[in-house]
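One protein chain is absent from this view; the other protein chains keep their places.
The chains carry the letters A, B and C, assigned in the order they are written, with residues numbered from 1 in each.
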């Protein structure tokens, strides 16, 4: 599977009064990495791929994280993101956040490929285009 | 089990360009509700209960959410939060976010009761005080 | 001028490793209060008032804050929000955040009333409807 890798530094503003990452921020990191994986696969920004593939995004059906090692501001971490299962109109994404090469946080997302307008309550699952499946599947 | 209920309005700033809640925000809502549940149970703010019970917080081991119905800015929602399992030094929390009385988002957290200093990498699980278990268990 | 008042508790997730509010969060509070002021004035949610008045929002031209007294998680604060100057297609908003009746943070926003589609780079200032000006001006 195509893997997207991001090196990033944990910021002061990502952390809570315990000095470690405020956990919703991990989900924000993972959401950005899923978009970046698709940007990498399709060779265009999310702004453009939403238009090019005439779809409304890839909202979540469920999200899950395991927190193994705390990270704090100033830590340099690596996030590795790849699709793990590509179905007709939904897909799974796996994120591994590493600190000093050790798995610190793991994230799992199930997302749906949708058309329509979320703000009008009219989102509808649509088939993932074949080219998207092919590009995400490449090693 | 003691249940904490919060009525809140989804804000513009909670939403993404699809006009629906940016999903990490749900985890932020749930984190705030877990603290509020403990504040309710112990009759003091989090700032005070951390001191009163000499502990460093209740960081997560894992978090999970299911997204059933999208919510958008202007929606009035209700969040119901309660502990579902209280163990020696860890506990589970269940959150139900309702929109027009329908379950829109469901959250599950497993948290550890810790002592020490997270910023020094010295957090250590500690037994949950009996009074905390008793108060969270009251209906 | 019409004043909108909100009582809120500072959350753990609003705070940084110094234990005080991470300052961008104050701007998020103020943005929510400006929307709430308009919701109060117009008797409908932002979702509805954007449609009813056929406009694209009230983006900022500039924002400014003064930080006088730190606030920390568990603090109960009051935010008072009102328009201070209403011009043809722009307006100023003043926010006062009080802690124990003392002014802790003060915010100033200048906003434009726009039509069009921000995502297409086609936002255009439009006259603020007279009814909006009248309602915001009422004491």
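The working rule: a residue touches a chain if its C-beta (ideal position, glycine included) is under 8 Å from a C-beta of that chain, and two chains touch if they have at least 3 such contacts.
In this text, all values refer to a predicted model and were calculated from it rather than measured experimentally.
The chain not shown here is touched by just one of C:61, C:103 or C:131, and that residue is C:61. Here the missing chain is touched by one residue of C:2, C:28 or C:125, and it is C:28. Hidden from this view is one chain, which touches subunit A at 9, 11-13, 17, 28, 31-32, 35, 45-48, 72-75, 119.
Although one chain is not shown, part of subunit B still touches it, namely residues 12-13, 15-19, 22, 24, 47, 72-73, 119. By the touch criterion stated above, the residues of subunit C touching the omitted chain are 18-20, 22-25, 27-28, 31, 56-57, 59-67, 70, 72, 117-119, 121, 123.
One rule holds for everything that comes next: only the chains that are shown with their structure count from here on.
Averaging C-alpha coordinates per chain places the centre of subunit A 23 Å away from that of subunit B.
Rounded to a whole number, the gap between the C-alpha centres of subunit B and subunit C is 27 angstrom. In subunit B, the residues that reach two or more other chains under the touch definition are 28, 31, 72, 119.
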